[in-house]
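Here the complex is missing a single protein chain, while all its other protein chains stay put.
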Amino acid sequence: MTFKNKDALCIVKDLIKTIQDNKNYLSDIDGKIGDGDHGINMNKGFTLCEKRLEGKEYSMSEGFGLLGQALLNDIGGSMGPLYGLFFDELARTSQKSEDIDANVFEKMFRSALEAVQEIGNAKKGDKTLLDTLIPSMEAYSSALSSGKDFSACLEDMKIAAEDGMQSTKDMAARIGRASRLGERSRGVLDAGATSCYLIINSIACSIQNLLKNLCN
Amino acid sequence: MTFKNKDALCIVKDLIKTIQDNKNYLSDIDGKIGDGDHGINMNKGFTLCEKRLEGKEYSMSEGFGLLGQALLNDIGGSMGPLYGLFFDELARTSQKSEDIDANVFEKMFRSALEAVQEIGNAKKGDKTLLDTLIPSMEAYSSALSSGKDFSACLEDMKIAAEDGMQSTKDMAARIGRASRLGERSRGVLDAGATSCYLIINSIACSIQNLLKNLCN
Amino acid sequence: MNRIINDPDFVVEDMLKGFIKSHNNLVEKTDNSKVLKYKNAPVGGKVGIVTGGGSGHKPAFIGYIGKNMCDAVAVGEIFSSPTAAAFYDAIKSCDAGKGVACLYGNYAGDNMNVKMAMRMAKADGIHVKTVVANDDAASAPIDEREKRRGVAGEVLMWKVGGARASQGGTLDEVIDASQKAIDNTRSVGIGTAPCTIPAVGHPNFTIKDNTMELGIGHHGEPGVSVQPIKTANEMAVQMLDIILPDLPFAAGDEVVVLLSGLGATPVMEQYIVYNKVEEVLSGKKIIIHRSYVGNYFTSLDMMGITLTLMRLDDELKELIDIPADSVGLKQL
Partner (left out) sequence: MNRIINDPDFVVEDMLKGFIKSHNNLVEKTDNSKVLKYKNAPVGGKVGIVTGGGSGHKPAFIGYIGKNMCDAVAVGEIFSSPTAAAFYDAIKSCDAGKGVACLYGNYAGDNMNVKMAMRMAKADGIHVKTVVANDDAASAPIDEREKRRGVAGEVLMWKVGGARASQGGTLDEVIDASQKAIDNTRSVGIGTAPCTIPAVGHPNFTIKDNTMELGIGHHGEPGVSVQPIKTANEMAVQMLDIILPDLPFAAGDEVVVLLSGLGATPVMEQYIVYNKVEEVLSGKKIIIHRSYVGNYFTSLDMMGITLTLMRLDDELKELIDIPADSVGLKQL
């Protein structure tokens, strides 16, 4: 099971739409224990990228690269470095692959995760987007090593992402703005973990559609 | 019909109570076309005077004098000069009279009115407290010259004061803060004309009671 | 009420105490608790500059006491003229024998109290002359200029008058310069949310959500129109449409622009408006010689802005450029 890098910009476009649709939802979550701008930050970066993609032909890698650059160079905040490096790595590690298979995707995802960990210094349980990202990676990898196909691996990843996001609800934040709340940050989802779930879910669904030749 | 100056401090005390009771009412009226502080200004000055009167024996003239000084030296605003000079004149022109009769009162009131006109430069019809004050003076004087007794003169004065106040409702302000509103200041009472009615009415009622030996 | 106060009837007293403590390098109290003076006043050989007005306009009025600015200020209750006694004591406190210029705003209470104070000063042999600011172009038609309110343009009048006095000008020269300053100055305000006098405890007028009031006064006096709220750019244009034709300002004129917040409007928003003001003026070839943006003349917690333009000639330009040191205006 593979898809063509050059035909897979829809992955990035679907992702942009997902973030745009959830702008207010993400800000509302952030407003509860953070400063209420997560959806705005994300929407601004993703929409900027959308404009840069407009009317041009790009591969998936190029699309991720533009998205990473928009976040890194134009958005700032926490999301600039965190998701900026994330998408930059997805781009860097896939750009030489004409066909993307389950193994390439694992490599992509792993180096993206490592970049996020390196810059942000967050661990699992800190109530950040890593609580979505790390279990997603683990689920994908173990599905892959147990011999599941690309689409099935992605399915496991989606489930793990959702569980990961939900797990942040009971956590006390240990990093970022919400960490000053300590115990009082329990009971609400983490905004970054939520956007991260939306991102993983969107990417995975888009790839599953591509694998079925259903991408629009 | 006369009353003793030295026994008539109740006139001033009743007056203070009247203003205190109408603090919010006067501010609300002022809020419609002015800056909403008329009741506050008045209450602060009159209450200050109340404190200074406390536990001491004063004549009516001394009481008016203290009231005038509180307004002039401690309150400022428009009311400081206007009512300050007004009460100052009521004091100055009565202080030598042991007994106050209808003629002394006419002299008192006339010079108080003149002081207000001199400092404020307002005319009848400008939508100010003079629209209460001038007709009140006229009503009192014509009652007096037509031979009515002190109490009856005061009765006429009270009626004229109320009519005068009501007359400001249809006027367009030509002086003070509200004058910038021009035509839009019609339809609301003038705050100063209202407080002036309350003052005249209170003084007149107190004197009428005194004349009946009913002052408390 | 989310006010940060103690007794609402004593906000002015409490504020004065804090102000004096914080700025004792610049201001000094006097025997009259409602009069503050520049610590070097009376400055020998200099005409004294006095102003005064109701409280609630921080940094006006006491924030403009200082070097090359005002020498003494009479302090009133919230939105209420100082007493005649306060104006008189302010005058006395800074008279160095060269006379005193009393530069204040056109409000009924201030007019009466200054008039009484001048009588007292005259009896003392102090020479006092006045300039009455009436820069608010929206507060009366041009042919009734004597009815117009004084608003943020007063800051520029004090700047000019204070500078002229520091140059050693005579009382007449100081008065002439100050009068010229205000005659060449026009202001207009926009309110977007009302203010609350602490002792009243609720706003004494309303500005409905999503509306704005053009031409509003510094105490919430009604303006010339209530409109659906506009963009910052449209507000800039509307305000200039009132100010520019009134003087009128013309191509080639050099001006000072003063854009002030009304108290609760973030300074960020003021710069957004200033950006458009500059654009319109430069489009009309009106040259901005100097600009001030910030909370220069406020109205408690009112939201909104005022825009003030002063047309310069050589004398006004020289005077506006002279350094100043006060809490509200420090110019190096």
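Think of it as A, B and C in the order they're written, each chain with its own count starting at 1.
Please note the rule applied: a contact is a pair of C-beta atoms (placed from the backbone, for glycine too) under 8 Å apart; a residue touches a chain by one contact, two chains touch by 3 or more.
Every value quoted in this text rests on a predicted model; they were computed, and no experiment measured them.
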Interface partners of the hidden chain - shown chains only, full complex considered: A, C
Which residue of C:E28, C:E173, C:E254 or C:E269 touches the chain not shown here: C:E269
Selected residue (touches chain absent from view) among A:T18, A:S78, A:S94 or A:S111: A:S78
Contact with the hidden chain (one of C:K58, C:K159, C:H218 or C:R311): C:K58
Candidates A:D35, A:D99, A:E114 or A:D170 - the one touching the absent chain: A:D35
Touching residues on chain A - with respect to the absent chain: 27, 30-31, 33-37, 40-41, 44, 72-82, 119-120, 175-177, 179-181, 184
Footprint left on chain C by the chain that the document does not show: 1-6, 11, 14-19, 21-22, 55-56, 58-59, 190, 192-193, 207, 209-210, 212, 229, 231-233, 235, 263-276, 278, 291-293, 295, 298, 300-301, 303-305, 325, 330, 332
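Throughout what follows, only the chains that are shown with their structure count from here on.
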Between chain B and chain A, distance of the C-alpha-averaged centres to the nearest whole Å: 76
Centre-of-Cα separation between chain C and chain B, whole angstrom: 33
